[in-house]
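Shown below is the structure under consideration.
What you see is the complex with one protein chain gone and the rest in place.
A, B and C are the chain letters, set down in written order, and residue numbers restart from 1 in every chain.
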Amino acid sequence: MEGNMLEQLKEKVFQANLDLPKHGLVKYTWGNVSEVDRETGLFVIKPSGVDYASLKASDMIVCDLEGHVVEGELNPSSDTPTHAVLYKAYPEIGGIVHTHSTWATIWAQAGLDLPAMGTTHADTFYGSVPCARYLTQEELDQGYEAQTGQVIIDTFAARDLDPSAVPGILLHGHGPFTWGKDAKTAVMHAVVLEEVAKMNLFTRELNHFAEPLPQHILDKHYLRKHGKHAYYGQK
Amino acid sequence: MEGNMLEQLKEKVFQANLDLPKHGLVKYTWGNVSEVDRETGLFVIKPSGVDYASLKASDMIVCDLEGHVVEGELNPSSDTPTHAVLYKAYPEIGGIVHTHSTWATIWAQAGLDLPAMGTTHADTFYGSVPCARYLTQEELDQGYEAQTGQVIIDTFAARDLDPSAVPGILLHGHGPFTWGKDAKTAVMHAVVLEEVAKMNLFTRELNHFAEPLPQHILDKHYLRKHGKHAYYGQK
Amino acid sequence: MEGNMLEQLKEKVFQANLDLPKHGLVKYTWGNVSEVDRETGLFVIKPSGVDYASLKASDMIVCDLEGHVVEGELNPSSDTPTHAVLYKAYPEIGGIVHTHSTWATIWAQAGLDLPAMGTTHADTFYGSVPCARYLTQEELDQGYEAQTGQVIIDTFAARDLDPSAVPGILLHGHGPFTWGKDAKTAVMHAVVLEEVAKMNLFTRELNHFAEPLPQHILDKHYLRKHGKHAYYGQK
Partner (left out) sequence: MEGNMLEQLKEKVFQANLDLPKHGLVKYTWGNVSEVDRETGLFVIKPSGVDYASLKASDMIVCDLEGHVVEGELNPSSDTPTHAVLYKAYPEIGGIVHTHSTWATIWAQAGLDLPAMGTTHADTFYGSVPCARYLTQEELDQGYEAQTGQVIIDTFAARDLDPSAVPGILLHGHGPFTWGKDAKTAVMHAVVLEEVAKMNLFTRELNHFAEPLPQHILDKHYLRKHGKHAYYGQK
């Protein structure tokens, strides 16, 4: 990657990080966004615990897919090993977001999968968003953040889920991770997840017998926006 | 319609679309507003999936009542056929809004009619706002968006409801449509629907035995603002 | 009242009306504020259904205590007779506010008195805020708005409540009225009522057995701010 491309990626990741508080997904410095450059195998991520008010694009940290810092003077986000593990396992994703956004975190704390109750959900997530189990003490000892990435991968494998069709997960007792083709799309998926987490909670409060979307409606909405027969938006 | 009138209508529809995020009814590009010119039988609607930040009045799309694009270079909203079907069936309406606004969508996802629990509701909607059924696979195959319009019309007919007196509906698992004499009024109805959806949900949570408004209070409030004996507002 | 004082009162009432959307208590033109001048027996109130964006201090309407317009070219708020009846019955109050604010309206729609669950409530309202009954058809026929004022007065009398100590009420199926020594204070009471309505609803959701404040804490907080032994704020 040329220096110029690297600066552009830092700027994109910086802007995507600023989008988190703009969309009400984080307070203070909670949350982080990264984006990978697949040619060089390097990704750019926010530094750890730096105030958004003083954050600059040039503060962004460059890491390789082992999670080692390649460039940057600050510590990278403490969640960097989770990002690295996901980029390595899923070559189809380009950007990752982690937040403690209120309603997605509520589902994570409740330890429940988020079912697809409406078309707002189905437009982005092709079925339930899974909730991954707690890590064991042994996994913590092996490295909390990298093992978090491994548990995400195990959860998708055990349920035979496609990370492109379900671009996010809830971590029990923690909060959501989302991903997408780039940082900006991953942020949009975090916004959608937060909104449907809120709507689906109150849907069940309003009607305890409310059912997930019928399969044919789920298919219709997801496929209206995704895949070769999509017709939403501009070409 | 002269070019000048068309430009004015585009401007009105553009402004009404901007009002959706201003009132907190949509995130990103979710939602759409249209307004019809009854003399020419043409309506103007937002293009599909275009960022509000870059949207211009001149991007608005002109369609006829069959939903065909008459003018404009972008794809119209994917919900255009629903708008067309409603304009054709209901000559008394002039503007239509579709959103996934949080609280109205919660009632839609719960599959419940929204009862008139208070005067905020009664000032605008003369009784319950109905929730329309899911479309069948057959209806999806015939054209999802046009059939959505048909199900709205069928729901109003089956319940003998007047679309002028109840200017909105919930679509099961999806979200609300509202309408009015023009785009601006349809947006106001979307704001009212969202607010009463929130209030009525928590009214029932607070008091599971809370009843809808008595008929004489419903009549009083609706008729204070509508019809020939109205005395609210300025002449 | 000299013309100059009248202009000042219009300005105060105009500003107090603008405070309603600023505090998130009203959408569009819902809600109204008035303030009375006791020397002349005239009060100033917002015109009915005029957009806040175009509203001017000079649009405010002057009425006498029978609710007749004394000065102003627009129609006064449709709730003007309620304000007039309250000013006439309660010489100790100087300003009145009516809104459909979300959480206070939820209690009104639920038809429940708002109990004093915490000190935020006790700092302003010395005990439960009552919920007044629906009007009968006969009362509607006699004049909805004036009879609304009468039902408020009857509710306070039947429960032996002091309108200075409990400066507000909920109207079943409708929303809150608050009052105070002037328009600005009445708005503050509307803000407090809205906030405690929200807090008290969720307090009961969180703990169905939560009790109102013990009497000695209610006394302490109310009397810390009110009466001759008050010591909160500046002299």
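Note that a residue touches a chain if its C-beta (ideal position, glycine included) is under 8 Å from a C-beta of that chain, and two chains touch if they have at least 3 such contacts.
Please read all numbers here as calculations on a predicted model, not as lab measurements.
Across the complete structure, the visible chains that the omitted chain touches are A, C. In the complete complex, the residue from A:I106, A:I153 or A:L223 that touches the missing chain is A:I106. Interface note: of C:N32, C:N75, C:T178 or C:N200, the residue touching the hidden chain in the full complex is C:N200.
The omitted chain makes contact with subunit A at the following residues, 27-28, 30, 47-50, 74-75, 78, 100, 102-103, 105-112, 134-137, 140, 144, 173-175, 201, 204-205. Interface with the hidden chain, as seen from subunit C, comprises residues 23, 117-120, 188, 191, 195, 198-200, 202-203, 205-207, 210, 213-214, 216-217, 220, 224, 231-235.
The rule is short, and it goes like this: only the chains that are shown with their structure count from here on.
In this structure subunit A contacts its sequence twin subunit B using mostly different residue numbers, the overlap staying below half.
Superposing subunit B on subunit C by their CA atoms means rotating through 90 degrees, a value rounded to the nearest 5. Each chain gets one centre point, the mean of its Cα atoms, and the points for subunit A and subunit C are 47 Å apart. Inter-chain spacing, taken between the CA centroids of subunit A and subunit B, is 33 Å. Shared interface positions of subunit A, i.e. residues touching 2 or more other chains, are not present.
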